[in-house]
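What you see is the complex with one protein chain gone and the rest in place.
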Amino acid sequence: MTEPAPTPSIPAPEAIRFEHVSVRFGGVRALDDVSFSVGCGEVHCLAGENGSGKSTLIKVIAGVYQAQPGARTDYFGESVAAPTPQLARRKGVAVIWQDLALFPEMTVAENIAFDGLVGAPRLVNYRAIRETARTALAKLGVQLDLSAPLKSLPISGRQLVAIARALASDAKLVFMDEPTASLTQTETDHLLGVVRTLSASGVAVVFVSHRLAEVLDVSSRVTVLRDGRLVGVFEAEGMTQSRLTELMTGKRFDHAVTARDVGDAPVVLETSDLTRQGEYSDVNLTVRAGEVVGLIGLIGAGRTEVAHTLFGMSRANSGSIRLSGAPVAFTSNREAIAAGIGYVSEDRLALGLIQPQSIADNTVITTLKRISDASGLISEAKKSAAVAKGIGEFAIKIGLPDDAVSTLSGGNQQRVVLAKWLATSPRLLILDCPTVGVDVGARDGIYKIIRGLAERGIAILMISDEVHEVYFNSDRILHMAGGRIVAEYDPRRTSIAELERAVYA
Amino acid sequence: MRDYLRTHQGEMRLLVVLAALTIYLGIASPIFLSAGNLASLLNNNAVNVIWAVGLLVVLIAGGIDISFAVGASVAQYLTALALISIGGGNWFFGLVFAGIFGIAIGCINAALIAGFRIISIVVTIATFNALFGLLMFMTSGKSIYDLPDWWTDRVAVASLGTGGALTLPVAGMVAAMAATWFLISRTTIGRQIYAFGDNPEGARRAGVATVKMQFIAYGWTGLMAGIGGLMQVNLAQEVVPNALIGRELDVLAAVVLGGARLGGGRGSVLGCFLGVMLVAIVQNGLNLLGVSPYAFKMLIGLTILAAISLSNFDLGALLTGGSRRRGHVDNH
Partner (left out) sequence: MSTITERLRRVLGPDVLGLLGLFGITVVAFGLTTPHFLSAGNFDSIGFQLPDLGLLTLAMLAPIVSGGINLAVIATANLSGLTLAWILNMNGGPQAGVVPFVIGVVAALAVGGASGAAMGVTIAYFGAHPILASLAMMIFLKGLGEFLTRGGDISGFPAFLGQLGHGVILGVPVPMLVFTAAAILWHVLLARTRHGFAVAMIGSNPRASDYSGIPVKRSLTLIYTLSGMMCAVAGILMLTEFNSVRVGHGEALLLVTVLACFLGGVDPNGGFGRVAPVFVSLLILQTLSSGLNLLGANQHLATAVWGLFLIAVMVFRYAASLRRRGLFNTIRK
């Protein structure tokens, strides 16, 4: 594969210039001769898969990790031999981690001015705290209630607080780790507006993400990492998500569209005018046996909310759901499971699996009755058989079935989730972002499994915010936005670019 | 003030309940609002409030301390022995000894919790048993009655009216409340303790010295345990090694009732005072209304059960069929 020539047009003056950065953990080379530079006031994207080294690079710049000797580490034109976290912060580098690291019970003002509270013990000057917070928010051009507890703000508000906190400590270079992951479209738009303001006032912003289509507009350049190495620096102008994915993975996605026509296979799921106040409205969708229906939409589009209702975890205000023709109105997800519905949550860590518990227990949790013997007790033999079947069927790579499920990689964890739902012999599987947190190499395996399940006649509703994912792996694509299904596409008659435009625009 | 109302809804709710209770009891019983009754309410609950504000700091830091009442007993006993050995001493020496012994016990807890990453409830249940067993074993359960006069003399520090003398423990309570309020609200250390309890990982990343904060929190609880023990002698006129056992759970209930959160990040000095006083006033009111004293505990238990059920009850969630609030993570 030929690499496109990196574009060396660097806006001057520079905020940071790092060259020949290598980092080793034990025998593992996390970063290998990587160079990275950002201009003052530039909006830059740092792209890479999980494990590509992007978080290591941020930590080197933030002074948390030390690069091996021989690296050039310049902050604002000044060479710093051995950066420390304190030093990097003083130089004006701030990192906004994905979890924001804020304090929900404390006020907005204290959260913004928190860095001023750390250090040698002294009295708290609440007036100064409010002043600091007000100034920082003014720089962002937003107004927030300074004395509201942080927990009363929506995620987007908290993100603004995190940015204001960075500005309060005079940051001139702000890293944002996966900033749009939990934002709705409007919130993302607002964030981008804020980023433009920052950029105009000379603050450089680096978006760190594996999904950058939303932020490419406001960015000038993209640095791509893969396996700890620099792939290149590219102009953001004209970059697409598909191109970026290719660069990040090093694989040319010669994926063929797998869509097929299931013809008049029996309808498994049918909703009519399903509405839940404030979440989604007039949702009409059908999924036939053996069909993979992709439901694409950005966060806040109402896709997960629809899934929750289908899975019996919330109730629609109006409209109806039919399962294989019979109307259903679940009062709990246990009824939905009994009726043959499985739901793979988008939040595998918190909701999909019980992380500290064993692989075996996580595999059989949905089918306890089936692994019980006549006395009603759980049969060790039946349990082992069920676990072996699940592990074997999906070729899950494990140590021992009794190991905690948290010891598995993302891809293997997702296979455990699929195994636990397949064990219930479902007729409908709802997959909510089935490859989130799964490495690209492992994704194809998951897609093959999904296709295999469909071929067994299971109806599959695949929710996703990645066009790539639904385009190549669905038979039909529904586009959801603003709580409504706004369009339907056939991958065989639509180009991926067309779909990307529709979804991300 | 408006901001305070918003960030301290639990305290405000408690204040309203307490005010309603006070008005009702004031009308129902002529004695309730008398100077004598109010003074004895404060005198008898001052020690609990001192312990409550001590425990509060550990709860804010996200921990729990079951051992403080035993710690108070140990500090009390050691202080008595130390004072006797120096020939009686005075309040200054008493405070220094009780404070030092209390802080030392708190620091043992902190060292085990922070040093060996053992969860605080396990550590403090272990130190509870170890300290209590050792205290009873070493002292053979013997009480000390021959105490310096300054320690046991009733000192009126203020008066609410005829027969309404407030004694030294109340002064101790006011001082403990003021000091704790100053620590947690006015110093950067206090704010860092709140932050640590609220989001330990976030605090660590922001550069909070987390081990130091835990030592300060448990040390403060120990200090207050020691001072509370010292004041309790002034009230009881004797040092009985097993007299304070069991008080830890009552105080814990009162503090949590006062709005502190098990799990950290929330709680206030005012809430502690209100929580202790709610329990005390319910009991006092039942007494004045002629309810059998044997029913007190039962009714107090019911009051707490009702209070926690109501404060946790999400009517909205029930009406919408248990829909989950998004963006809200419950720490179980």
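As written, the chain order gives the labels A and B, with residue 1 at the start of each chain.
The rule we apply is simple: a residue touches a chain if its C-beta (ideal position, glycine included) is under 8 Å from a C-beta of that chain, and two chains touch if they have at least 3 such contacts.
Small disclaimer: the values here were computed from a predicted structure and weren't measured.
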Hidden-chain contact residue, picked from the options A:Arg226, A:Lys420, A:Arg443 or A:His479: A:Lys420
Touching residue (missing chain; options B:Val122, B:Val157, B:Val211 or B:Leu289): B:Val122
Sole contact to the chain not displayed, among A:Phe175, A:Phe207, A:Tyr343 or A:Tyr447: A:Tyr343
For chain B, residues in touch with the removed chain: 64, 66, 112, 116-119, 121-123, 125-137, 141, 245-246, 249-250, 252-253, 256, 262-263, 292, 294-302, 304-305, 308-309, 312-314, 330, 332
Interface with the undisplayed chain - residues on chain A: 26-28, 313, 333-334, 337, 343, 345, 350-357, 361, 365-366, 368-369, 372, 376-378, 420
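Note that only the chains that are shown with their structure count from here on.
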Chain A-touching residues of chain B, taken from the complex the two chains share: 3, 6-7, 185-192, 194-195, 198-199, 201-203, 205-208, 261, 265-266, 320-321, 323-324, 327-329
Partner chain B, residues of chain A touching it in the complex: 85-86, 97, 99-107, 110, 114-115, 117-119, 121-124, 147-149, 151, 154-155, 313-315, 331, 350
